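A protein chain is absent from this complex, but the other protein chains hold their places.
For clarity, chains are labelled A and B in written order, and residue numbers in each chain start from 1.
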Amino acid sequence: MKKVYINSISSITAQKTFDNSEFLDEVIIHEDQVIFAVEPVYKDYIPPAAARRMAKGIKMGVVASKLALQEAGLEQVDAIITGTGMGCLRDSEKFLSGIIDNDEQFLTPTSFIQSTHNTVGGQIALELQCKGYNFTYVHGSNSFESTLLDAKLQLELDEAQNILIGGVDELGDYTTKLNKIIHHIKDEKTNSNNLLDSKTKGTVFGEGANFFVVSNKKQDTSYAEVVSVEMYNTLSQNDVAKTALNFLKENNLTVEAIDAIILGNNGDVEFDGYYNELTSTAFSNTQQVCYKNLIGEFFTASPFGLWIASKILKTQTIPEALKRNHLGTASFKNILLYNQYRGENHSFTLLKTC
Amino acid sequence: MSKGIAITGMGIISAIGNNVAENFQSLMEGKKGISKISKIETIHKDDIMVGEVAYTNSELVDLLGLSTENNYSRTGLLGAIAAKEAVANAGIKDMKAYKTGLISATSVGGMDMTEKYFYDYLENDTNRRYIESHHAGDSTQKIAEQLGIDNSLITTISTACSSAANAIMLGARLIKAGQLDRVIVGGADCMSKFTINGFKTLMILSDTYNTPFDENRKGLNLGEAAAFLVLESEAIVKAENKTVLGYVKGYGNANDAFHQTASSDHGDGATLAMEKALEVAGFTAKDIDYINAHGTATGNNDLSEGRAIIRVFGDSPPEFSSTKAYTGHTLAAAGAIEAIYSVLALQNNVIFPNLNFKTQMKEFNITPQLEAKEKRIQSVMSNSFGFGGNCSTVIFSKEQ
């Protein structure tokens, strides 16, 4: 079986991450319950004729994918695999409210077409003229991890050499309202610096696109090797630590070999307990890294964790803003990632230097 | 060439029956499930025909024994019914005995409830429990719960109308790669105002019975359905001496890279998907005895697919038919519905007719199979194509 490498990364989030020459050099402190992506100038990347029908999510996805391809030095890939929890929410909201408001009359096709979950994957293929394998996963907080697993299977068996994978989700105003009334979004404004210790229900919502070229051909510029990814639809809080240790064992590693653990804490007092199971026990002496206070929660927020892990392994540094504890770890070889949303769809991902 | 993956169970609910046996009976009797819409209030009710599942939501809730406070979308309800039949059919007693996963497919997800309560959610809290069942992965989580699949690999695919074919493909690959020993694969999509109006804006809905591969075809009928298949590893089949219904022998996914919704004139993506599937199966075109076509009865699909079939099979392809005249186009579920019809064709050595056909298309000379026909069938090819240029083909065989 071939090994799988992350050959390029790109990220558009509520931090200025689209400039990949930086690694969170400046951190934007957000105050609101809903935080929007810092957007690149889309016109620089998407021709106007193509951009005119694209909502924000599609633009973010298309630009992030271009940045990833650019960094990998590729004009074509063998497969495109995208993940999205909610799809193109703005177009879905627009089409649905159009149906209700106009009593099913005078509706136009554009927002319906764009609301299809595989729109981003399809548009990237259209633009690259990529006729290869094209999948879209829509499984909550494991939408992106599904793309990673799928790509890894193909690369290990050498069915493909370079695969573009990514996750994208956008905020929609009406859906935000709905998530507020059911308290999945916090009732109160919360500062980024305090989110993880907020001790209240709900979280801060964000949006973004994170894309990667994964390959079974290592380059001098490769970021990391993807050792393993595992997903669980359910997992009880009591089993999290045991499952994490088993996962390491299957990969012939112990807790001591893990130089950093990247966690998806989002400051929701009801569900951060899953992460605390790891940080208070097995991984209490491991460098802990959190990021959702900086970019908000969304179904495809977790690939930003993979972006961070890739950066850490390549640069051998961790920006202060990401550190949850301070251990002074100076060199990074193995990084474990763990994520879940509202107690469902858990994932463990293991990366190592290459 | 690689070995096929065993199919050991099937379950289905569609406009032509609430289980596999009823679906088979309707297919043989030429009984369509297409009618005027009855379960959704829409201003288009006189302009469209649809394939609805007979049960109401509350009947489905009763069948599943759910509390009235459940927050299942109709997609989840239909999916759970079909998946349970598949698991029972496979004779699975202990879900935990093997490493089991679930791969489902949907395009509408919980949109049926969202469109019902969209503005109402803000006004009162009676139905707010449905807000979190809107996203596409939710129905899969519910189906997993119904099947007792926990701590497991489960995911959801949404590539429009090829979704369930892709779920079958992924399931077979996961078993081949040793990631899972057993996987339940399929898809579910319920009828919704959202999709009715969406397809209406594209002007591809027929106001009468859909007529696949007919010169005067007027478009598709939407359908709702769910179907699941149980795939099991060779080791399980041997250890438990399982009855194998057929094998997933080949599969291929390709992108047309032509247009956001339309298929290319000569079916480039479809051709690639069929060729890839033959290659994975280690087959040549001659090995296929029947093609269950995507055949949506839109002007664009049937022309593009027909041309692609000719590109792969030449001017005299094996018998082919679209079963969408029976069920309507069941979108993300279609690939699984038609996978089951393909296995039924294998098991019973029969080709199901392409209903409603009257006039030969003028662009080519191939004609679908118009009557039910007995034929010794060793392998069946099933096509599913979707928006975003997504083209998928799965091949089912009697032999591994």
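The definition used in the following text is that a residue touches a chain if its C-beta (ideal position, glycine included) is under 8 Å from a C-beta of that chain, and two chains touch if they have at least 3 such contacts.
The definition used in the following text is that contacts and distances are computed from a predicted model.
> Looking at UniProt, which of "Acyl carrier protein", "Cytochrome bo(3) ubiquinol oxidase subunit 3", "Xanthine dehydrogenase, molybdenum binding subunit apoprotein" or "Molybdopterin-dependent oxidoreductase" names the chain that isn't shown?
"Acyl carrier protein"
> Touch partners of the unshown chain, restricted to the chains that are shown, please.
Taken over the complete structure, the missing chain's partners among displayed chains are A, B.
> Just name the one of A:108, A:129, A:191 or A:315 that touches the chain not displayed here.
Only one of A:108, A:129, A:191 or A:315 touches the chain omitted from view, namely A:108.
> Taking the entire complex into account, which one of B:260, B:348 or B:367 touches the absent chain?
From the options B:260, B:348 or B:367, the contact with the absent chain belongs to B:260.
> Could you please point out the subunit A residues that touch the chain left off the display?
Output for subunit A: 48-49, 52-53, 105-110, 113.
> What subunit B residues would touch the chain not displayed?
Per the touch rule, subunit B residues meeting the hidden chain are 201-203, 259-262.
Simple rule for what comes next: only the chains that are shown with their structure count from here on.
> In whole angstrom, what separates the CA-based centres of subunit A and subunit B?
Distance between chain centres, rounded to whole Å: 30 Å.
> Which subunit A residues qualify as touching subunit B in the complex?
Touching subunit B: residues 80, 85-87, 92, 95-97, 99-100, 103-105, 107-109, 112-113, 115-119, 121-123, 125-126, 128-140, 142-143, 146, 149-150, 153, 156-157, 174, 177-179, 181-182, 184, 230-235, 239, 243, 299, 344-345 of subunit A.
> Write out the stretch or stretches of subunit B touching subunit A in their complex.
For subunit B paired with subunit A, touching residues are 42-44, 102, 106-107, 109, 111, 114-115, 118-119, 121-122, 125, 128, 131-132, 135-138, 140-141, 144, 149-160, 166, 170, 173-174, 177, 179, 193-194, 197-198, 200-202, 253-261, 268-269, 272, 386-390.
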